[in-house]
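Can you keep this structure in mind? I'll have questions shortly.
The other protein chains are all here in position, but one chain of the complex has been omitted.
Right after this comes chain A.
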(Lines give C-alpha, C1' and ligand atoms only; values in the text may rest on other atoms or scores of the structure.)
Protein backbone atom coordinates (compact mmCIF):
# COMPACT_ATOMS: atom_id res chain seq x y z
CA UNK A 1 0.00 0.00 0.00
CA UNK A 2 2.60 2.51 -1.04
CA UNK A 3 0.30 4.63 -3.09
CA UNK A 4 -2.76 6.37 -1.70
CA UNK A 5 -5.94 5.76 -3.62
CA UNK A 6 -9.09 7.83 -3.68
CA UNK A 7 -11.17 4.72 -4.20
CA UNK A 8 -10.30 1.09 -3.80
CA UNK A 9 -12.67 -1.74 -4.54
CA UNK A 10 -11.25 -5.03 -3.29
CA UNK A 11 -12.36 -8.55 -4.06
CA UNK A 12 -15.89 -7.63 -5.12
CA UNK A 13 -18.13 -10.59 -5.97
CA UNK A 14 -21.75 -10.54 -6.94
CA UNK A 15 -23.98 -13.15 -8.48
CA UNK A 16 -27.46 -13.24 -9.91
CA UNK A 17 -29.61 -16.35 -10.21
CA UNK A 18 -27.58 -18.56 -12.52
CA UNK A 19 -24.87 -16.01 -13.31
CA UNK A 20 -21.69 -15.02 -11.51
CA UNK A 21 -21.67 -11.39 -12.58
CA UNK A 22 -18.57 -10.28 -10.67
CA UNK A 23 -15.76 -12.44 -9.35
CA UNK A 24 -13.10 -11.02 -7.11
CA UNK A 25 -12.96 -7.68 -8.91
CA UNK A 26 -10.35 -5.08 -7.94
CA UNK A 27 -10.32 -1.45 -8.99
CA UNK A 28 -8.19 1.45 -7.82
CA UNK A 29 -8.88 5.07 -8.65
CA UNK A 30 -6.47 7.91 -7.92
CA UNK A 31 -7.55 11.46 -7.22
CA UNK A 32 -7.38 13.65 -10.31
CA UNK A 33 -7.25 10.86 -12.85
CA UNK A 34 -9.58 9.71 -15.55
CA UNK A 35 -9.70 5.96 -15.27
CA UNK A 36 -11.24 4.05 -18.13
CA UNK A 37 -13.20 0.88 -17.51
CA UNK A 38 -13.10 -1.25 -20.62
CA UNK A 39 -14.73 -4.51 -21.45
CA UNK A 40 -17.13 -6.16 -23.80
CA UNK A 41 -20.82 -5.91 -23.07
CA UNK A 42 -21.67 -8.37 -20.34
CA UNK A 43 -18.14 -8.20 -18.90
CA UNK A 44 -19.54 -6.78 -15.67
CA UNK A 45 -18.79 -3.06 -15.95
CA UNK A 46 -22.34 -1.94 -15.29
CA UNK A 47 -22.73 -4.37 -12.41
CA UNK A 48 -19.54 -3.07 -10.81
CA UNK A 49 -20.74 0.50 -11.17
CA UNK A 50 -24.08 -0.42 -9.66
CA UNK A 51 -22.29 -1.93 -6.66
CA UNK A 52 -20.35 1.30 -6.25
CA UNK A 53 -23.52 3.34 -6.63
CA UNK A 54 -25.38 1.35 -3.96
CA UNK A 55 -27.92 -0.10 -6.36
CA UNK A 56 -26.61 -3.68 -5.96
CA UNK A 57 -25.12 -5.30 -2.88
CA UNK A 58 -21.92 -7.24 -3.36
CA UNK A 59 -21.80 -10.59 -1.58
CA UNK A 60 -18.10 -10.28 -0.94
CA UNK A 61 -15.53 -7.54 -1.03
CA UNK A 62 -14.76 -4.20 0.52
CA UNK A 63 -14.81 -0.61 -0.64
CA UNK A 64 -12.30 1.92 0.66
CA UNK A 65 -12.70 5.63 0.04
CA UNK A 66 -9.71 7.79 1.03
CA UNK A 67 -8.36 4.74 2.81
CA UNK A 68 -11.48 4.43 4.96
CA UNK A 69 -13.55 1.28 4.74
CA UNK A 70 -16.97 2.41 3.56
CA UNK A 71 -20.28 0.56 3.49
CA UNK A 72 -22.38 1.58 0.51
CA UNK A 73 -25.78 0.07 1.10
CA UNK A 74 -27.98 2.37 -0.91
CA UNK A 75 -27.97 5.32 -3.26
CA UNK A 76 -28.02 7.85 -0.45
CA UNK A 77 -25.00 6.22 1.21
CA UNK A 78 -23.15 6.37 -2.11
CA UNK A 79 -23.91 10.06 -2.38
CA UNK A 80 -22.69 10.66 1.18
CA UNK A 81 -19.51 8.80 0.35
CA UNK A 82 -18.97 11.24 -2.51
CA UNK A 83 -19.89 8.94 -5.40
CA UNK A 84 -21.97 10.28 -8.28
CA UNK A 85 -22.98 8.37 -11.37
CA UNK A 86 -24.01 9.73 -14.74
CA UNK A 87 -25.99 6.89 -16.24
CA UNK A 88 -26.05 6.00 -19.88
CA UNK A 89 -29.77 6.59 -20.05
CA UNK A 90 -30.71 10.13 -19.19
CA UNK A 91 -32.81 10.36 -16.07
CA UNK A 92 -33.88 13.99 -16.17
CA UNK A 93 -37.50 15.09 -15.90
CA UNK A 94 -38.31 16.62 -19.30
CA UNK A 95 -41.06 18.97 -18.16
CA UNK A 96 -38.99 20.62 -15.44
CA UNK A 97 -36.37 23.31 -15.82
CA UNK A 98 -32.65 22.67 -15.70
CA UNK A 99 -32.45 24.23 -12.23
CA UNK A 100 -35.34 22.14 -10.92
CA UNK A 101 -33.67 19.02 -12.23
CA UNK A 102 -30.31 19.82 -10.70
CA UNK A 103 -31.84 20.43 -7.27
CA UNK A 104 -34.50 17.75 -7.49
CA UNK A 105 -35.16 16.39 -4.00
CA UNK A 106 -33.03 19.00 -2.22
CA UNK A 107 -34.66 22.26 -3.26
CA UNK A 108 -33.42 25.32 -1.38
CA UNK A 109 -35.86 27.10 0.93
CA UNK A 110 -38.37 25.44 3.23
CA UNK A 111 -40.40 22.30 2.51
CA UNK A 112 -43.55 24.30 1.84
CA UNK A 113 -41.91 27.19 0.05
CA UNK A 114 -39.17 26.51 -2.44
CA UNK A 115 -36.80 29.42 -2.98
CA UNK A 116 -37.00 29.41 -6.76
CA UNK A 117 -34.86 32.49 -7.22
CA UNK A 118 -31.98 31.02 -5.23
CA UNK A 119 -32.39 27.67 -6.96
CA UNK A 120 -32.18 29.24 -10.39
CA UNK A 121 -29.24 31.43 -9.38
CA UNK A 122 -27.26 28.57 -7.83
CA UNK A 123 -27.87 26.38 -10.85
CA UNK A 124 -26.76 29.11 -13.21
CA UNK A 125 -23.60 29.60 -11.17
CA UNK A 126 -22.78 25.92 -11.48
CA UNK A 127 -23.45 25.92 -15.22
CA UNK A 128 -21.32 29.00 -15.70
CA UNK A 129 -18.51 27.61 -13.56
CA UNK A 130 -18.14 24.82 -16.10
CA UNK A 131 -18.65 27.18 -19.01
CA UNK A 132 -21.81 25.53 -20.15
CA UNK A 133 -23.88 27.70 -22.37
CA UNK A 134 -27.20 26.64 -20.89
CA UNK A 135 -29.88 28.74 -19.25
CA UNK A 136 -30.93 27.31 -15.87
CA UNK A 137 -34.59 28.22 -16.51
CA UNK A 138 -34.91 26.31 -19.77
CA UNK A 139 -37.14 23.26 -19.81
CA UNK A 140 -35.05 20.13 -20.15
CA UNK A 141 -37.14 18.84 -23.07
CA UNK A 142 -35.96 21.84 -25.10
CA UNK A 143 -32.28 20.86 -24.75
CA UNK A 144 -30.31 18.68 -27.15
CA UNK A 145 -29.21 15.25 -25.96
CA UNK A 146 -25.67 16.53 -25.48
CA UNK A 147 -26.87 19.46 -23.41
CA UNK A 148 -28.98 17.12 -21.30
CA UNK A 149 -25.86 15.08 -20.72
CA UNK A 150 -24.05 18.22 -19.56
CA UNK A 151 -26.89 18.92 -17.14
CA UNK A 152 -26.58 15.37 -15.80
CA UNK A 153 -22.90 15.97 -15.21
CA UNK A 154 -23.48 19.30 -13.48
CA UNK A 155 -26.10 17.65 -11.34
CA UNK A 156 -23.66 14.91 -10.41
CA UNK A 157 -20.91 17.40 -9.60
CA UNK A 158 -23.25 19.56 -7.55
CA UNK A 159 -23.25 16.90 -4.82
CA UNK A 160 -19.59 17.81 -4.29
CA UNK A 161 -18.64 14.33 -5.32
CA UNK A 162 -15.05 13.20 -5.25
CA UNK A 163 -15.75 10.24 -7.48
CA UNK A 164 -17.65 10.65 -10.71
CA UNK A 165 -18.68 7.69 -12.84
CA UNK A 166 -19.62 8.30 -16.47
CA UNK A 167 -21.26 5.45 -18.34
CA UNK A 168 -20.79 5.89 -22.10
CA UNK A 169 -21.43 9.61 -22.08
CA UNK A 170 -20.42 10.11 -25.70
CA UNK A 171 -22.57 7.44 -27.30
CA UNK A 172 -25.13 9.92 -28.58
CA UNK A 173 -23.34 13.22 -28.99
CA UNK A 174 -21.39 14.79 -31.84
CA UNK A 175 -17.62 15.19 -32.03
CA UNK A 176 -17.74 18.88 -31.21
CA UNK A 177 -19.78 18.21 -28.12
CA UNK A 178 -17.41 15.42 -27.14
CA UNK A 179 -14.56 17.95 -27.16
CA UNK A 180 -16.58 20.14 -24.89
CA UNK A 181 -17.33 17.27 -22.56
CA UNK A 182 -13.63 16.45 -22.32
CA UNK A 183 -12.87 20.07 -21.41
CA UNK A 184 -15.32 19.78 -18.54
CA UNK A 185 -13.72 16.53 -17.44
CA UNK A 186 -10.28 18.13 -17.41
CA UNK A 187 -11.56 21.01 -15.29
CA UNK A 188 -12.91 18.48 -12.83
CA UNK A 189 -9.76 16.40 -12.54
CA UNK A 190 -7.74 19.53 -11.87
CA UNK A 191 -9.94 20.00 -8.83
CA UNK A 192 -8.99 16.54 -7.64
CA UNK A 193 -12.07 14.62 -8.72
CA UNK A 194 -11.46 11.03 -9.79
CA UNK A 195 -13.42 9.98 -12.85
CA UNK A 196 -14.30 6.44 -13.86
CA UNK A 197 -15.03 6.51 -17.55
CA UNK A 198 -16.84 3.76 -19.42
CA UNK A 199 -16.68 3.87 -23.18
CA UNK A 200 -16.41 1.61 -26.20
CA UNK A 201 -14.53 4.15 -28.24
CA UNK A 202 -10.83 3.36 -28.13
CA UNK A 203 -9.84 6.66 -29.70
CA UNK A 204 -11.28 8.51 -26.73
CA UNK A 205 -9.13 6.60 -24.29
CA UNK A 206 -5.91 8.02 -25.67
CA UNK A 207 -7.34 11.49 -25.60
CA UNK A 208 -8.78 11.69 -22.13
CA UNK A 209 -7.81 8.74 -19.94
CA UNK A 210 -4.77 8.25 -17.74
CA UNK A 211 -5.17 4.61 -16.81
CA UNK A 212 -7.41 1.82 -17.93
CA UNK A 213 -8.75 -1.29 -16.24
CA UNK A 214 -10.00 -4.06 -18.49
CA UNK A 215 -12.75 -6.46 -17.47
CA UNK A 216 -13.67 -9.76 -19.02
CA UNK A 217 -16.30 -12.29 -17.90
CA UNK A 218 -16.87 -10.60 -14.55
CA UNK A 219 -13.20 -10.37 -13.64
CA UNK A 220 -10.59 -7.66 -13.87
CA UNK A 221 -7.89 -8.85 -16.25
CA UNK A 222 -5.48 -5.98 -15.97
CA UNK A 223 -4.81 -2.29 -15.34
CA UNK A 224 -2.55 -0.34 -17.69
CA UNK A 225 -1.26 3.18 -18.04
CA UNK A 226 -2.83 4.44 -21.27
CA UNK A 227 0.37 6.02 -22.59
CA UNK A 228 2.28 2.76 -22.16
CA UNK A 229 -0.12 0.54 -24.04
CA UNK A 230 -1.88 0.46 -27.40
CA UNK A 231 -5.22 -0.30 -28.91
CA UNK A 232 -4.41 -3.80 -30.11
CA UNK A 233 -3.05 -4.84 -26.73
CA UNK A 234 -6.19 -3.56 -25.00
CA UNK A 235 -8.52 -5.26 -27.45
CA UNK A 236 -6.60 -8.50 -26.97
CA UNK A 237 -7.06 -8.14 -23.20
CA UNK A 238 -10.78 -7.48 -23.63
CA UNK A 239 -11.63 -10.34 -25.89
CA UNK A 240 -8.98 -12.68 -24.50
CA UNK A 241 -7.55 -13.31 -27.94
CA UNK A 242 -5.85 -11.39 -30.72
CA UNK A 243 -8.32 -9.85 -33.12
CA UNK A 244 -6.49 -10.24 -36.38
CA UNK A 245 -9.06 -8.52 -38.51
CA UNK A 246 -11.13 -5.79 -37.01
CA UNK A 247 -12.69 -4.66 -40.26
CA UNK A 248 -13.44 -7.52 -42.62
CA UNK A 249 -14.17 -6.32 -46.09
CA UNK A 250 -13.49 -7.78 -49.53
CA UNK A 251 -14.07 -5.08 -52.06
CA UNK A 252 -15.64 -6.72 -55.10
CA UNK A 253 -16.93 -5.22 -58.32
CA UNK A 254 -20.50 -4.06 -57.55
CA UNK A 255 -23.38 -5.04 -59.83
CA UNK A 256 -26.17 -3.04 -61.43
CA UNK A 257 -28.05 -0.23 -59.69
CA UNK A 258 -30.63 -1.77 -57.36
CA UNK A 259 -31.93 1.35 -55.60
CA UNK A 260 -32.06 4.87 -56.91
CA UNK A 261 -33.42 7.74 -54.85
CA UNK A 262 -34.04 11.18 -56.30
CA UNK A 263 -34.60 14.35 -54.29
CA UNK A 264 -35.91 12.64 -51.19
CA UNK A 265 -37.45 15.01 -48.67
CA UNK A 266 -39.73 14.61 -45.66
CA UNK A 267 -40.52 18.30 -45.37
CA UNK A 268 -38.52 18.51 -42.15
CA UNK A 269 -34.98 17.25 -41.56
CA UNK A 270 -34.48 15.54 -44.91
CA UNK A 271 -34.45 18.19 -47.61
CA UNK A 272 -32.97 16.95 -50.84
CA UNK A 273 -31.10 13.67 -50.89
CA UNK A 274 -30.26 11.76 -54.07
CA UNK A 275 -28.16 8.63 -54.24
CA UNK A 276 -27.69 5.27 -55.89
CA UNK A 277 -27.02 1.85 -54.46
CA UNK A 278 -25.52 -0.99 -56.50
CA UNK A 279 -26.04 -4.69 -55.95
CA UNK A 280 -23.40 -6.14 -53.63
CA UNK A 281 -22.30 -2.77 -52.38
CA UNK A 282 -22.05 -1.12 -48.99
CA UNK A 283 -22.59 2.61 -49.08
CA UNK A 284 -21.88 4.65 -46.00
CA UNK A 285 -23.78 7.74 -44.96
CA UNK A 286 -21.64 10.16 -42.99
CA UNK A 287 -22.53 13.50 -41.50
CA UNK A 288 -23.00 15.29 -38.23
CA UNK A 289 -25.82 14.50 -35.84
CA UNK A 290 -28.95 16.17 -37.23
CA UNK A 291 -27.76 16.08 -40.86
CA UNK A 292 -30.98 14.30 -41.81
CA UNK A 293 -29.48 10.90 -42.64
CA UNK A 294 -31.86 8.83 -40.50
CA UNK A 295 -34.81 10.92 -41.60
CA UNK A 296 -33.98 10.35 -45.26
CA UNK A 297 -33.88 6.60 -44.72
CA UNK A 298 -37.09 6.64 -42.71
CA UNK A 299 -38.77 8.51 -45.56
CA UNK A 300 -37.65 5.86 -48.04
CA UNK A 301 -38.86 3.16 -45.65
CA UNK A 302 -42.36 4.68 -45.60
CA UNK A 303 -42.22 6.22 -42.14
CA UNK A 304 -42.45 9.90 -43.05
CA UNK A 305 -45.77 11.74 -43.06
CA UNK A 306 -45.08 13.84 -46.13
CA UNK A 307 -42.44 12.28 -48.31
CA UNK A 308 -41.57 13.70 -51.69
CA UNK A 309 -39.06 12.50 -54.25
CA UNK A 310 -38.77 9.38 -56.38
CA UNK A 311 -37.59 5.93 -55.41
CA UNK A 312 -36.65 3.33 -58.04
CA UNK A 313 -36.06 -0.29 -57.11
CA UNK A 314 -34.31 -2.25 -59.88
CA UNK A 315 -35.17 0.52 -62.31
CA UNK A 316 -38.88 0.51 -61.53
CA UNK A 317 -40.47 3.47 -59.83
CA UNK A 318 -42.10 2.43 -56.58
CA UNK A 319 -44.49 4.08 -54.18
CA UNK A 320 -43.67 3.17 -50.59
CA UNK A 321 -46.29 4.36 -48.14
CA UNK A 322 -45.47 2.19 -45.14
CA UNK A 323 -42.85 -0.25 -43.89
CA UNK A 324 -45.08 -3.05 -45.18
CA UNK A 325 -44.65 -1.69 -48.73
CA UNK A 326 -40.91 -1.31 -48.19
CA UNK A 327 -40.61 -4.95 -47.09
CA UNK A 328 -42.51 -5.99 -50.20
CA UNK A 329 -39.82 -4.37 -52.34
CA UNK A 330 -37.13 -6.11 -50.32
CA UNK A 331 -36.05 -3.13 -48.22
CA UNK A 332 -35.39 -3.57 -44.50
CA UNK A 333 -34.33 -0.96 -41.96
CA UNK A 334 -32.65 -1.65 -38.62
CA UNK A 335 -33.39 1.53 -36.70
CA UNK A 336 -30.96 3.78 -34.91
CA UNK A 337 -32.16 3.56 -31.35
CA UNK A 338 -32.68 -0.01 -30.32
CA UNK A 339 -34.54 0.79 -27.18
CA UNK A 340 -37.14 3.17 -28.56
CA UNK A 341 -37.59 1.91 -32.08
CA UNK A 342 -36.61 -1.73 -32.01
CA UNK A 343 -36.83 -3.78 -28.85
CA UNK A 344 -39.88 -5.37 -27.30
CA UNK A 345 -38.06 -5.32 -24.00
CA UNK A 346 -40.29 -7.54 -21.86
CA UNK A 347 -40.60 -10.16 -24.58
CA UNK A 348 -38.38 -13.11 -25.39
CA UNK A 349 -35.57 -13.36 -27.90
CA UNK A 350 -37.87 -15.58 -29.95
CA UNK A 351 -40.71 -13.04 -30.02
CA UNK A 352 -38.26 -10.32 -30.96
CA UNK A 353 -36.65 -12.43 -33.69
CA UNK A 354 -39.82 -13.42 -35.48
CA UNK A 355 -42.17 -10.43 -35.25
CA UNK A 356 -41.47 -9.47 -38.90
CA UNK A 357 -42.12 -12.91 -40.33
CA UNK A 358 -45.17 -14.15 -38.43
CA UNK A 359 -46.78 -15.14 -41.71
CA UNK A 360 -44.15 -17.84 -42.16
CA UNK A 361 -45.39 -19.90 -39.22
CA UNK A 362 -48.82 -18.63 -38.19
CA UNK A 363 -51.49 -19.79 -40.59
CA UNK A 364 -55.19 -20.51 -40.18
CA UNK A 365 -55.17 -20.33 -36.40
CA UNK A 366 -52.23 -22.70 -36.25
CA UNK A 367 -48.86 -21.73 -34.85
CA UNK A 368 -46.05 -23.92 -36.15
CA UNK A 369 -43.89 -23.74 -33.02
CA UNK A 370 -41.15 -25.87 -34.52
CA UNK A 371 -40.82 -23.56 -37.52
CA UNK A 372 -40.79 -20.58 -35.19
CA UNK A 373 -37.91 -22.09 -33.21
CA UNK A 374 -36.05 -22.95 -36.39
CA UNK A 375 -36.26 -19.40 -37.72
CA UNK A 376 -35.13 -17.99 -34.38
CA UNK A 377 -32.23 -20.44 -34.11
CA UNK A 378 -31.13 -19.77 -37.67
CA UNK A 379 -30.51 -16.11 -36.95
CA UNK A 380 -29.09 -16.71 -33.48
CA UNK A 381 -26.50 -18.95 -35.17
CA UNK A 382 -25.94 -16.65 -38.11
CA UNK A 383 -25.37 -13.61 -35.92
CA UNK A 384 -23.53 -15.60 -33.23
CA UNK A 385 -25.88 -14.13 -30.64
CA UNK A 386 -25.09 -15.14 -27.08
CA UNK A 387 -28.28 -15.97 -25.23
CA UNK A 388 -29.03 -18.67 -22.64
CA UNK A 389 -32.17 -19.67 -24.53
CA UNK A 390 -34.74 -18.48 -27.02
CA UNK A 391 -37.12 -17.76 -24.13
CA UNK A 392 -34.66 -15.32 -22.54
CA UNK A 393 -36.24 -11.89 -22.01
CA UNK A 394 -34.34 -9.67 -24.44
CA UNK A 395 -34.04 -6.79 -21.98
CA UNK A 396 -31.59 -8.95 -19.98
CA UNK A 397 -29.14 -9.38 -22.86
CA UNK A 398 -26.17 -7.10 -23.42
CA UNK A 399 -26.38 -4.27 -25.96
CA UNK A 400 -24.30 -6.13 -28.52
CA UNK A 401 -26.48 -9.21 -28.35
CA UNK A 402 -29.65 -7.14 -28.50
CA UNK A 403 -28.33 -5.50 -31.65
CA UNK A 404 -27.58 -8.89 -33.16
CA UNK A 405 -31.16 -9.99 -32.54
CA UNK A 406 -32.37 -6.75 -34.15
CA UNK A 407 -30.29 -7.29 -37.27
CA UNK A 408 -31.36 -10.94 -37.37
CA UNK A 409 -35.00 -9.89 -37.14
CA UNK A 410 -34.69 -7.91 -40.35
CA UNK A 411 -32.51 -10.44 -42.13
CA UNK A 412 -35.32 -12.94 -41.60
CA UNK A 413 -37.38 -10.94 -44.09
CA UNK A 414 -34.76 -11.83 -46.74
CA UNK A 415 -34.18 -8.24 -47.82
CA UNK A 416 -32.22 -7.31 -50.92
CA UNK A 417 -31.54 -3.87 -49.55
CA UNK A 418 -30.59 -3.59 -45.89
CA UNK A 419 -30.45 -0.19 -44.24
CA UNK A 420 -28.44 -0.18 -41.02
CA UNK A 421 -28.72 2.96 -38.93
CA UNK A 422 -25.79 3.15 -36.49
CA UNK A 423 -25.43 -0.64 -36.42
CA UNK A 424 -22.65 -0.67 -33.82
CA UNK A 425 -23.77 1.99 -31.38
CA UNK A 426 -23.38 0.78 -27.81
CA UNK A 427 -21.87 -2.46 -29.06
CA UNK A 428 -18.56 -3.81 -27.71
CA UNK A 429 -15.51 -4.31 -29.94
CA UNK A 430 -15.78 -8.09 -30.19
CA UNK A 431 -19.38 -7.90 -31.36
CA UNK A 432 -18.53 -4.98 -33.63
CA UNK A 433 -15.93 -7.02 -35.49
CA UNK A 434 -18.49 -9.82 -35.82
CA UNK A 435 -21.10 -7.46 -37.23
CA UNK A 436 -18.60 -6.11 -39.79
CA UNK A 437 -17.74 -9.63 -40.87
CA UNK A 438 -21.42 -10.53 -41.25
CA UNK A 439 -22.00 -7.39 -43.33
CA UNK A 440 -19.14 -8.46 -45.57
CA UNK A 441 -20.65 -11.94 -45.97
CA UNK A 442 -24.06 -10.49 -46.80
CA UNK A 443 -22.86 -8.25 -49.62
CA UNK A 444 -20.78 -11.12 -50.99
CA UNK A 445 -24.03 -13.08 -51.25
CA UNK A 446 -25.52 -10.22 -53.26
CA UNK A 447 -27.27 -8.13 -50.65
CA UNK A 448 -26.83 -4.36 -50.79
CA UNK A 449 -26.30 -2.38 -47.61
CA UNK A 450 -26.77 1.25 -46.67
CA UNK A 451 -24.96 2.07 -43.43
CA UNK A 452 -25.49 5.28 -41.51
CA UNK A 453 -22.76 5.80 -38.96
CA UNK A 454 -21.24 8.55 -36.88
CA UNK A 455 -18.04 6.57 -36.43
CA UNK A 456 -15.80 7.62 -39.27
CA UNK A 457 -13.37 4.68 -39.04
CA UNK A 458 -16.17 2.20 -39.66
CA UNK A 459 -17.57 4.30 -42.50
CA UNK A 460 -14.15 4.58 -44.12
CA UNK A 461 -13.18 0.96 -43.73
CA UNK A 462 -16.48 -0.68 -44.65
CA UNK A 463 -17.95 1.42 -47.48
CA UNK A 464 -17.51 1.06 -51.24
CA UNK A 465 -18.68 4.63 -51.48
CA UNK A 466 -19.43 7.26 -48.88
CA UNK A 467 -22.26 9.76 -49.19
CA UNK A 468 -21.93 12.78 -46.96
CA UNK A 469 -24.95 14.76 -45.82
CA UNK A 470 -25.31 18.17 -44.31
CA UNK A 471 -28.52 19.95 -43.34
CA UNK A 472 -30.75 17.46 -45.10
CA UNK A 473 -28.83 17.45 -48.39
CA UNK A 474 -26.25 15.14 -49.91
CA UNK A 475 -23.16 17.30 -50.22
CA UNK A 476 -20.89 14.80 -51.88
CA UNK A 477 -19.99 11.23 -52.66
CA UNK A 478 -16.51 9.78 -52.20
CA UNK A 479 -15.02 6.56 -53.53
CA UNK A 480 -13.43 4.11 -51.15
CA UNK A 481 -10.01 5.45 -52.13
CA UNK A 482 -10.99 9.10 -51.66
CA UNK A 483 -12.85 8.59 -48.41
CA UNK A 484 -10.60 9.98 -45.74
CA UNK A 485 -11.48 11.60 -42.49
CA UNK A 486 -10.62 15.10 -43.62
CA UNK A 487 -12.42 14.93 -46.95
CA UNK A 488 -15.55 13.63 -45.23
CA UNK A 489 -15.52 16.26 -42.51
CA UNK A 490 -15.15 19.01 -45.09
CA UNK A 491 -18.25 17.83 -46.89
CA UNK A 492 -20.10 17.33 -43.62
CA UNK A 493 -19.58 20.92 -42.60
CA UNK A 494 -20.09 22.39 -46.05
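Here is the rule we go by: contacts are C-beta pairs under 8 Å (C-beta built on N, C-alpha and C of every residue); 3 or more make two chains touch, one makes a residue touch a chain; residues count from 1.
Criterion: contacts and distances are computed from a predicted model.
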Exercise for the section: Pick from "Ribose ABC transporter permease", "TldD protein", "Anti-sigma factor antagonist" or "ATP synthase subunit c" the UniProt protein name of the chain that isn't shown here. Expected result: "Ribose ABC transporter permease"
Problem - Touch criterion as defined above, residue of A:276, A:341, A:416 or A:471 at the omitted chain - result: A:341
Problem - Listed residues A:32, A:61, A:323 or A:457, member touching the removed chain - result: A:323
Problem - Residue of A:93, A:117, A:252 or A:367 in touch with the missing chain, whole complex considered - result: A:367
Exercise for the section: State which residues belonging to chain A touch the missing partner chain. Expected result: 16-17, 303, 322-324, 326-327, 333, 335, 340-347, 351, 355-356, 358-359, 362, 365-367, 369-370, 393
